[in-house]
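The complex appears here without one of its protein chains, the remainder shown in place.
Chain nomenclature is as follows: A and B, assigned in order of appearance, with residue numbering initiated at 1 for each chain independently.
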Amino acid sequence: MSETSFQVSVGEAFTAEDVAEAAEKPTEQVARYALRLGDDALILAQQLGWWVARAPELEEDVALTNIALDQLGHARAFLSYAGLAWGKTEDDLAYFRGESEFVNAQLFEQPNGDFAQTIARQFVASHFQFELYRQLQGSANATLAAIAAKALKEVDYHRDHADQWMLRLSLGTDESRRRMLRGLEVIWPFVEELFRDDELTDSLKGVAAAPSSLLEGFEKSTAAVFARCEIEIPAGFVARGGGRLGQHTEFLGHLLAEMQVLAREHPGATW
Amino acid sequence: MAREETESGAIDQDALARFDEIIAADERIEPTDWMPEAYRKTLIRQISQHGHSEIIGMQPEGNWITRAPSLKRKAILMAKVQDEAGHGLYLYSAAQTLGITRDKMTEDLITGKAKYSSIFNYHTPSWADMGSIGWLVDGAAICNQVPLCRASYGPYGRAMVRICKEESFHQRQGFEILLHLSRGTKEQHEMAQESVNRWYAPALMMFGPPDADSPNSAQSMAWKIKRFSNDDLRQRFVDMIVPQSEVLGLTLPDPAIKWNEKRGHYDFGELDWDEFYEVLKGRGPANSIRLERRRKAHEDGAWVREAAAAYAARESEQAMAS
Partner (left out) sequence: MSSPGGGEHETWPLWEVFVRASRGLSHLHAGSLHAPDAEMALRNARDLYTRRNEGVSIWVVPSSEITTSDPDEKDAFFESPKGKRYRHAGYYTEAEGVKHL
């Protein structure tokens, strides 16, 4: 391989910086909606960041980090946009809100567990986000539509990554199948919350993707994977939810404490 | 592959002459070429150690991913640590062309048999360490690595070309972290200075012991694996970082640093090599922690690797049957 046989380029795409500079100030409602999607992605990125140097094989370290970086990119875009409404930056929102001000769905704050549980969460998250962004790219709000259009392609890959591992863990060995089923059992109670409409989403017709409208696509695409995995669609507990209202499971506080500790030791500092 | 010596066990003189010819002509040795066993062993040792260093080197920085103080810094740090995984992979692949498996290299690493760069056996208690590692540790690594792009073993040189290209952002992002801290609040400035004080000497020791105490260097240079001596590279590095530290507004913790007009280089003080050998022997601040983390990741991942292998075997059986 000569030095010229591979090329490196930056690649043009819509980034958080573009949003912060170019987007119009969103309405309060739109900002609250963007905050939800941003928090989902941020919490997921934070969780996946933990896996760095802990994955089952080095190639998977690289793969999980790519997904984490994509999610972090989506989070930054949504938070930057939401922040315009309140004169806040992405970092103000990420580092200086308390637990009850976070409006991610509870799914995203569920712990990594073992690799199977992480894949179970990743499977649900990416199939949900795929349906969400697919609809949102047609939003009447141009900024949300642009963020969604970029995110959609990336989440499509995350979905494929999760599907591939679902197959291998479900059909690999007895041990991996046992762990995969347990991971799904832990994660599945948090699926229902993702598809609940509420006052905010009802008030943003044509702008937000109505959560309930995403369920059909989600069920169809996940059912196809479950069939290949020879797994029954999980049933059982349904968690109470409330993440969109700032009500969280006991895991989020710890996650935020770690994420925010340094920034909060130096309020007003830049990095 | 052609790694066996001739059946009688005697070295094939023609092959050796051909090997020497290639080295002398500054051409590259490729995996299927005959090569002296000592050359192969030296390369396996050096390339796998280099790979291990990248892999273990993910940990001190990985330590701050979940606590990075801004989302931009979090993204940069993640991308950088990810590159280190990638670089470990490129290097393991290069070593594998010499006839050692990844499984064996991993085993050597987690059983403590293989060595890696001692620098990663230091802790990263402060965010500023992300700056110091980028600026000083990666800076030193780059000084070491750029000449390795011309190493006589083809796959190693090619891996290094890719690595050097990708690493160009690593040192800059570290410098930028320190610059922001140095120009930030009083606490931030102190954080930066304290960190540079800790990393300066270990970074200089990354070039290895003084030439007089580096027994393997001469052979490696004759084989054109290594192109410059430890002391030459160290001097080159000091000459780079002294002016850079002035831009940063930070001092280097060595009162002996002084421009020497006659030599055209900066003079600098003696390093504490006892400390170097202590860390090398496993008595560094974090040796056991680094190894344990790697061991745990490997052991915890065993069931995943086995599952994927079992699935692949099953799929290929089914494909054959149908």
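Annotations
As a convention for this text, contacts are C-beta pairs under 8 Å (C-beta built on N, C-alpha and C of every residue); 3 or more make two chains touch, one makes a residue touch a chain.
On a predicted model such as this, the values are computed, not experimentally measured, just so you know.
Check A:Val19, A:Ala34, A:Ala63 or A:Met166 against the missing chain and you find that the one touching it is A:Ala63.
Here one chain is not drawn; of B:Gly51, B:Gly86 or B:Gly131, the residue touching it is B:Gly86.
Residue B:Thr97 is the one among B:Thr97, B:Ser182, B:Ser229 or B:Asn287 that touches the chain missing from this view. In the full complex, subunit A contacts the hidden chain through residues 1, 5-11, 57-59, 62-63, 66, 160-161, 164, 168. Residues of subunit B that touch the chain left out of the display are 1-2, 30-34, 82, 86, 89-90, 93, 96-99, 101-103, 158-159, 162, 166, 305-306, 308-309, 311-312, 315-316.
The working rule: only the chains that are shown with their structure count from here on.
Residues 55, 58-59, 62, 65-75, 78-79, 81-82, 85-86, 88-89, 92, 127, 158, 161-162, 165-166, 177, 180-181, 184-185, 187-188, 293-294, 296-297, 300-311, 314 of subunit B touch subunit A in their complex. Contact residues of subunit A toward subunit B in the complex are 1, 3, 6, 8, 16, 42, 45-46, 49-50, 52-62, 65-66, 68-69, 72-73, 75-76, 79, 90-91, 94-95, 114-115, 167-169, 171-173, 175-176, 179, 258-259, 261-263, 266, 268-271.
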